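For this depiction, one protein chain was excluded, whereas all remaining protein chains were kept in their positions.
Chains here go by letter, A, B and C, matching the order in which they are written, and residues are numbered from 1 within each.
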Amino acid sequence: MRIAVGGASGYAGGELLRLLLGHPDVEIGALTAGGNAGTPLGRHQPHLLPLADRVLADTTTENLAGHDVVFLALPHGHSAAVAKELGPDTLVIDCGADHRLVDQDDWNRWYGGEHAGTWPYGLPELPGNREKLTGTKRIAVPGCYPTGASLALAPALLAGIVEPDVVVTSVSGTSGAGKSLKPHLLGSEVMGSASAYGVGGTHRHTPEIAQNLGRVAGTTVTVSFTPVLAPMPRGILTTASARLTEDSDVEEIYREAYADEPFVHVLEDSWPATAATLGSNAVQLRATVDRDAHRLVVVAALDNLTKGTAGAAVQSMNIALGLPETTGLTTVGVAP
Amino acid sequence: MRIAVGGASGYAGGELLRLLLGHPDVEIGALTAGGNAGTPLGRHQPHLLPLADRVLADTTTENLAGHDVVFLALPHGHSAAVAKELGPDTLVIDCGADHRLVDQDDWNRWYGGEHAGTWPYGLPELPGNREKLTGTKRIAVPGCYPTGASLALAPALLAGIVEPDVVVTSVSGTSGAGKSLKPHLLGSEVMGSASAYGVGGTHRHTPEIAQNLGRVAGTTVTVSFTPVLAPMPRGILTTASARLTEDSDVEEIYREAYADEPFVHVLEDSWPATAATLGSNAVQLRATVDRDAHRLVVVAALDNLTKGTAGAAVQSMNIALGLPETTGLTTVGVAP
Amino acid sequence: MRIAVGGASGYAGGELLRLLLGHPDVEIGALTAGGNAGTPLGRHQPHLLPLADRVLADTTTENLAGHDVVFLALPHGHSAAVAKELGPDTLVIDCGADHRLVDQDDWNRWYGGEHAGTWPYGLPELPGNREKLTGTKRIAVPGCYPTGASLALAPALLAGIVEPDVVVTSVSGTSGAGKSLKPHLLGSEVMGSASAYGVGGTHRHTPEIAQNLGRVAGTTVTVSFTPVLAPMPRGILTTASARLTEDSDVEEIYREAYADEPFVHVLEDSWPATAATLGSNAVQLRATVDRDAHRLVVVAALDNLTKGTAGAAVQSMNIALGLPETTGLTTVGVAP
Partner (left out) sequence: MRIAVGGASGYAGGELLRLLLGHPDVEIGALTAGGNAGTPLGRHQPHLLPLADRVLADTTTENLAGHDVVFLALPHGHSAAVAKELGPDTLVIDCGADHRLVDQDDWNRWYGGEHAGTWPYGLPELPGNREKLTGTKRIAVPGCYPTGASLALAPALLAGIVEPDVVVTSVSGTSGAGKSLKPHLLGSEVMGSASAYGVGGTHRHTPEIAQNLGRVAGTTVTVSFTPVLAPMPRGILTTASARLTEDSDVEEIYREAYADEPFVHVLEDSWPATAATLGSNAVQLRATVDRDAHRLVVVAALDNLTKGTAGAAVQSMNIALGLPETTGLTTVGVAP
C-alpha cells in the first residue's frame, strides 16, 4: 500500500508519518508541502530520522496522484480541490475540516466558501460510523476537540439519561494550533500560562460537537464549549457535564458502551491525565455523578495529534481497507 | 506593625513573606514551621534572600504571640487552637479553611471535626465583605478556587440574569496543592500533562463557592465544579457558565460591577491568561454571551498564591487596619 | 522469550515495559516492586494500558526466577544479590550501577559496600563492547549521563585529536532522578527553573564517564562533569568539549565513527534538541571546532529513559540473544 502525505511539514503531517513509519502494510511515497516545498523533511521534523533526507514536493495533485492512500493535512478549504482530481479509486483521508459538517448552513456560518460535501466520519466509536468507513474511499478525520467531547458524552445521550444541553471545557496542548507563527503561541508566552480562547461558542469545533451528539441523541443538542490553552505540547483533557434526567448507574453505562472498543479505556480508580496517552491512540475516560448538582460529569484524556488527528486517520484507513483496526497503532503512551 | 507567619516554609507562607517584604508598614517578626522548625528559611524559600538566615521556630502560640498581626498558613484544622490563645487584640489572618464556612453541616460534611466558627471573609470585592473586614481582628482568607469562581459569577447572579445553577471548570497550577510529597505532584508527572481531580462535586472548595454565590444571589446556587491540574507552578484560569434568564448587556454589567475595584480588571479585547497575573494581586476577567447555548460564559485569571491566597490576606489586612487597600500589592504581573 | 522486570513501578521499569510491549519476541512475565508490591501496575503506570490490571509481586528471587531474561531496575546495591541466585542461564540485565565500574577503588569511593563485579557494558557503540555483549548472560546498562558524554567524546579521543581532559555539562529532564519524593523534584519547584547539582565532580556518573573515555583513549582522561536539571520530564542534552591537539576534519571523524551505528545519528545542518529523541533509542549529535578557543565542541541529545536506560537494555538484550539489534526499538521520536 503506497501512501502520500500532503502537508508533511506540519504537526499533523509529522504525526501521520510517525505512525505510518511503524505501520507494517504501508510504504511511504510522496511527501508534499506548501511554503516548505523544496526543503528536506529533516529540517521540519527532526524526530523522523528515517525520512530526514526526503525532499518535500509541492502539494499538487500530480505529486499526490498514483498512491493507494493520500492523507491530506492541509489548511482548511484546500482538500476538496485536491481530492476531486485524485479519482474515486484512491483512498483520500482529509485531516482538515472540509468534509466533516453535514449541514450546509453550518458550513456557511462557521467556515464559509463552497461546501465540499460530507464524507464518512473517522470516529468509528460512534454508532454507525464504523460501518460507513468500511470500504469507503473518502474519510473526514474528526477535529481533536470533537473527538474528546463526543466520546465523553455519547454514551449518556444514547442512554437518554441527560438533558440535551451540555457544557464542555477542553484543555489543550499547543500543537492543536499548528505551526502558526503567532505571538501568543511562542514558548515564552505559553509556558507558565493557561488561557481561554474561542469563548462564548465561537470555536469552529462547536457545530461538529453538536452534530455528533445530535446524531447520537436523536435530537438537537445544545453545546456550550470553551477551549483552554495549557502549557504542554500535546494532549486534550475534556471535562463535560450535563444535567441528569434520571438516576442511573453511569459507570456501568460507560463501561458497556466502550467494552469492545480497542482505543477507549474506561478508568475505574483514577481520573484521566493526558500524559498517559502521549503518542498513543487511546482515549482514557471516566464518568461520575455529581449528586448535589444533579449532573453527569465526564473527563476524557487523549493525544490531540494521535487519536485526535493522525491516529484516527490511520485507524479509519485500517477500517476502510479491511485491515485489522489496530494495525500500526498502540494504546501505550510515552510517559512520564 | 510587627507581623508573624505560621507555616513560613510552605508555598502560602513564602508568598506572604514575599509580599510583606515589600509592604512599607510591616516589620517581619517570628517565622514558624512544623517539621521544618530549626532550619533556616533559605533552605525552603531560596527566593527570599533578605530572610535567608532566619531560623524557623516551632509553630506554637508562644512563638506567634506578641505581634500585631499573625498570618496562619497551616494545614486545615490547625488554626482555631492557635487563634484562640492569641487574644482578641491580635489581628489573626487564617489562610486555611477553618473559618470560611458558615454552615455547620457544610463544615461537618466537607472537613469534619469541631467547627471553629466563621470569620469575616477576605474577599472584599463581594458585596458586604469590605465593611465586615474593616476593623476586624479575625479574617478568613478565601480558597483560591472560590476567589476565581465567585468573582466570575457574582455580578451576573447579583443582576439576576442567570439561573442559580452554574458550571465551573478551573485550571490550576500545581502550587495550589502545596509542598505535599505525593507522586502525582512530581515534576516528571506534572509536566506535559493536564489531569482532573476532585471530579463530581467532591472538591472541598465546592461548598465555599456555593456559599459565596448563594449570598450574592439571595437563593441557593447549585455548583458543578471541576478542578484541573495544569503544568504550571502558579495560576488559576476559571471558566464559568450559567444559563441566561434574560437578554442583557453582560459586558456592561461586569464593567460596572468592578469599576471601582482596584484588583479586578475587566478585559475588553482579549481573553485572560494566567501569565499576565503572575505575582500580582489582579484578577483579569471577561464575560460574554453564547447565543446558541443561551449561556453566560465568564473567564477569570488570577495567581492562586497571590490574589488566591497571600495577596488576599494582605489586602484584607490593609482594610482591617485602615491602611490604603492596595498597600504593598500590585496589579502588575511578572511576564513573560 | 519470557521476561521479568524487577522494579516495574518506577520510571526505568515503566519504560522497559513500554518497549517490551512492542517487542515481537518477548512475552511479559513477572512484574515486581518494592513498596508498591500488591498493587496493580495501572496505578503507577497509567500509560501502560495492556498491563493495567497486572498486580505487582514482591521483588524476590523466587518471583523473578524461571524467566529467560530478567531486567533489574532496582535501587543501587540491590541487583547483585538477586542476580547471584538467578543462575547462569538467565540473562540478567541490570539497569542499576552495581556492575558498571571496573575499578574497585572507584566503586568504594563512589558507591561503597561490596563491589559486585563488572559485567559486559551495554553501550555497544563503544569499541569492543558489542563483541562482549554477544552471547553474554550478564549486562550492565550504562548510566544515562555516561551514554551521552561517552558517545559525544569517544570518536575524538579515539582519533587522538584532543587532550585527555574534557569538560561536560549535561542538561537533564527530571525523570533521571526517578520517582523519589523530594521537595526539589516537585512540579512546582521544577517548572520554570534550571538548577545545577552534583557540582564539582561529585556526581556518581563521573567515574563511569572517565572509565569509558579512558578505555577509548588508552590513557587516563580527566573529566569535569556538571549535571543541570531542566524543566522537562525526559531528555539529556550533553555539551562536551576538549582542547584540540591538531587540526582535523572533526565532522568527517564523527560521520565515519557512527556511519554503521543504527542508533547514533550525526546531524549536518542543525544542532540536536532532546524533543526529537523522545521515546526513541536514537542519539542525535554533532561536533564542531571552536577556532578561537581551540576546542572541539560536541552536542548530543538523547532520551534518558530510552537510549539512556531502557532502550540500551533492550538493544543489549537483542545483541546478547542474537536477535537483530534494532528489534523493538525505533529511531523515530514523538514530537512535538
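Going forward, a contact is a pair of C-beta atoms (placed from the backbone, for glycine too) under 8 Å apart; a residue touches a chain by one contact, two chains touch by 3 or more.
Not measured: the values here are computed from a predicted model.
Trainee: For the chain left off this view, which of A:94, A:125 or A:189 is in contact with it?
Mentor: Looking across A:94, A:125 or A:189, the contact with the absent chain belongs to A:189.
Trainee: Among B:50, B:113 or B:324, exactly one should touch the missing chain; which is it?
Mentor: Result: among the candidates, B:50 touches the missing chain.
Trainee: Pick from B:273, B:289 or B:317: which residue touches the chain that isn't shown?
Mentor: Per the contact definition at the top, the residue touching the missing chain is B:273.
Trainee: Which of these, B:4, B:191, B:210 or B:287, touches the one chain of the complex that we don't see?
Mentor: Considering all chains, including the one not shown, the answer is B:191.
Trainee: Which chain A residues touch the hidden chain?
Mentor: 11, 44, 173-175, 177, 179, 181-183, 185-192, 231-233
Trainee: Determine and list the chain B residues touching the chain excluded from the picture.
Mentor: 11, 14, 18, 21-22, 42-43, 45-50, 52, 175, 191-192, 233-234, 265, 267, 269-270, 273, 275-280, 282, 284, 330-336
Trainee: To test your reading of the contact rule: which positions on chain C touch the chain that is missing from view?
Mentor: 165, 167, 169, 171, 173, 186, 188-189, 191-197, 199-201, 206, 222-224, 226, 228, 230-235, 237, 239, 241, 271-276, 278, 286, 288-295, 297, 299, 301, 336
Keep in mind that, in the parts below, only the chains that are shown with their structure count from here on.
Trainee: Rounded to the nearest 5 degrees, what is the angle of the rotation relating the C-alpha atoms of chain A to those of chain B?
Mentor: Value: 180 degrees, nearest 5.
Trainee: For the copies chain B and chain C, give the interface type as same if over half of its residue numbers appear on both sides, and as different if under half do.
Mentor: Same, since over half the interface numbering is common to both chains.
Trainee: What residues in chain C touch two or more of the other chains?
Mentor: 11, 175, 191-192, 233
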